[in-house]
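The full complex has more chains than appear here; those shown keep their coordinates.
The chains carry the letters A and B, assigned in the order they are written, with residues numbered from 1 in each.
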Amino acid sequence: MIDIRTEIGSLALNNPILTASGTFGYGDDLPDYVDIKDFGGIVTKSLTRQPRDGNAPPRIVETASGMLNSIGLANIGVEAFIRDKLPIIREKETVIIVNIAGSRLEEYCEILELLDGEAGIDAYEINVSCPNVKQGGMEFGVSCPHLKRLIKALRKLTERPIITKLSPNVTSIEEMAQAAVDAGSDMLSLVNTLVGAAIDIENRRPILSTIFGGLSGPAITPVALAQIFKVYESVNVPIIGIGGIGSAEDVIAFLMAGASAVQIGTMNYRDPGIGLKLMPRIEAWLGEHSIERITDIVGAAHA
Amino acid sequence: MSKIYLEQALVYSNDEIAQDIFELRLETPAIASEHKPGQFINIQTNPGGLPLWRRPFSIARISGDIIDIIYKVIGTGTQQMAALRPGDAADIIGPLGNSFSVEIKSGTIPLLIGGGLGFAPLIILRDYFVHREITPVLFMGAVTKAEHYYLDDPQAELMLTTDDGTLGHQGLVTDSLQRYFEDAAGHQRFAAYSCGPEPMLAKVASVCRTHGIPLELSIEREMACGVGLCQGCAIEQLPPQKKYALVCKDGPIFNAEVLAFTDHTGSSND
C-alpha cells in the first residue's frame, strides 16, 4: 500500500492534486463524470467583494501548448458565494480552499472577514497576480512592500492557513516568496499565469479585448518548475506547484522540484476527469520505484 | 440539464459528403438517448497532443445509438478528425449546452435558416419536426454548389441559395427568406431558427424582427472547456439580461432578442 496522503502545513490532503482557481468554478456545478472526491482539494474561482461581469470578449486564445485568458475575474461576489455555493460544497468530502482577489488592500480584508465567519473553509489562497484586470490588484504581485503589507493585514484577520499565490512575472521570485513568508503566509502557491498577448492578423489588433492576458498550460511548465525549484531553496514553507500539469510524470516532477501538492488548471479543461486518472498512475509509478510515501519525493531533485 | 457523459465513442463511419465536408457517425448510446436538438459534443481530436482544447460540434442527426456530426475541415483539429477510421475511438463529452425551443403552437411553420456549416444543428431540428408531422421550411445557403451537402428533402420545403448561382437561387439566404415572407403575405404563424456566420445571423434577426417572428440562434465561440468552467466563451447580452452569457452553458441556443450583436441591424458585411 502506497501512502498518497500529504500535508501542506496544517492541512491534511487525501492526495496532492488540487484544482487551480478559475478552472473548476466553485466546485458545485460540475459535469456528471467528475467526482470532487478524486481531488485532494479544490480551490474556488477568485472571489471579489462585489460580483463582477468580467472582461469583454474575446477572453481566450489557444496558443502553442497553452492558452491565454483574460476572464477579468468574472465571479458572483463573496456574498453570493457564502449564500449559494458554500453550503453545497462544505458538505463534500474534500478540502476547500477559497481564493480571494481585490484591487485594494481594504477589499481583500473585507472579503476575508466575511468568509472567516463561515464554517467549512479550510484555507485562503490570495490571488495577488491576476494580470488581466485593469483596476489594479497587480501591484501586490510584483512589489515586495505592497505584498508584505497585504499579507500582514490579512494575517491579523484569520487563524486559517493563508496561501499566497505568486506571480511569475517578476525579476526575483525568491524576493516575493520571502516577503510573503515574512508577512505570515503559511504557504505559497506558484505560478499564476505569465503575461502574454496574441495578434489577430486579419483584423490587425490584439485578439484579447484587454490586449494582455495570462498564459497557462504545458507551455509554461518549465518556467513554473524553475521558480518552484528556486523558492524551495529560499524559504521554508510548503509550496503548491502550478503550471501546465497534465500527466502523472508532471506531478512527480513538480513534487521533486519542491512542491508538496499541485494544482491542475488548463488541463482540467480538456479532461475534467483528470483527477481520477492521474492518481492511480502516480501510485503505480511510486510502486515500481519502491517508494512508500508520496511525501518521500518532495524536493528529491535538490542535491 | 441533461446528464453529461465523457465517452470513448466508436467511429461508425467518417465520409466526405461535400468538398472538405465530412459526416462523422459515432456510436454512443448514452449521448444519443440523452440529447436534445441544438446540443453539441466536444471532441478531443488528438488525445495527449495538440490542439490543446477539445473542439465543439453540433449534433446533426441521431439514428438509434448513433450520433452524426457534420464538419468542415478548416484547421488542425478538423484535419485530425478527417483521419478517423471506422473502428477508431473518439474521445467525446456530451451532450452539452441548452437546446432549441421545440414546443410550438399547432399551425406554426418552423423556418430553419442555415448558412454553410451552420446548417448542421438545423438538420436535427428538421428531423424533430418531420417526425412530429410538422413540415418545416428549410433555407440553406452556401458560397458555391460544391459546398452544399443537403440537396434534397422530400418531407420538407427546401430553398437552396448560392452566392455564385451554381445551385438554387443566386444570392444570400436572407434574400431568399425575405422573398418567402413577401410571398407568404404575412398571415401565417412562423417560428424561426438559424445558425451560420454572425453577419448573416444579424441579417436574419433583422428580417425576422421586421416580420415579428420569434427567432432562435445557434451561436459558435471558441471554447476552452465547453462545460462552463473557464468563462472563456462569453457573449454580450442586452439589458435586462446579465451582461455576459456563456455560449457553452447558457447557449449555444439564444433568443435573437437577448444578444447584443443582433442589435446592430442592417450590418452589411455578410
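Everything below uses one rule, namely that contacts are C-beta pairs under 8 Å (C-beta built on N, C-alpha and C of every residue); 3 or more make two chains touch, one makes a residue touch a chain.
All of these numbers come straight from a predicted model, not from anything done at the bench.
Here the complex as a whole is made of A x2, B x2, with one representative copy of each chain displayed.
Everything below uses one rule, namely that only the chains that are shown with their structure count from here on.
Computed centre separation for the pair subunit A/subunit B is 36 angstrom, with centres defined by C-alpha atoms.
On subunit A, the positions that touch subunit B within their shared complex are 22-25, 29-33, 53-54, 56-62, 64-67, 69, 71, 74, 217-218, 266, 268-273.
Taken in their complex, subunit B has these residues touching subunit A: 3-6, 44, 50-54, 93, 221-222, 224-236, 242-244.
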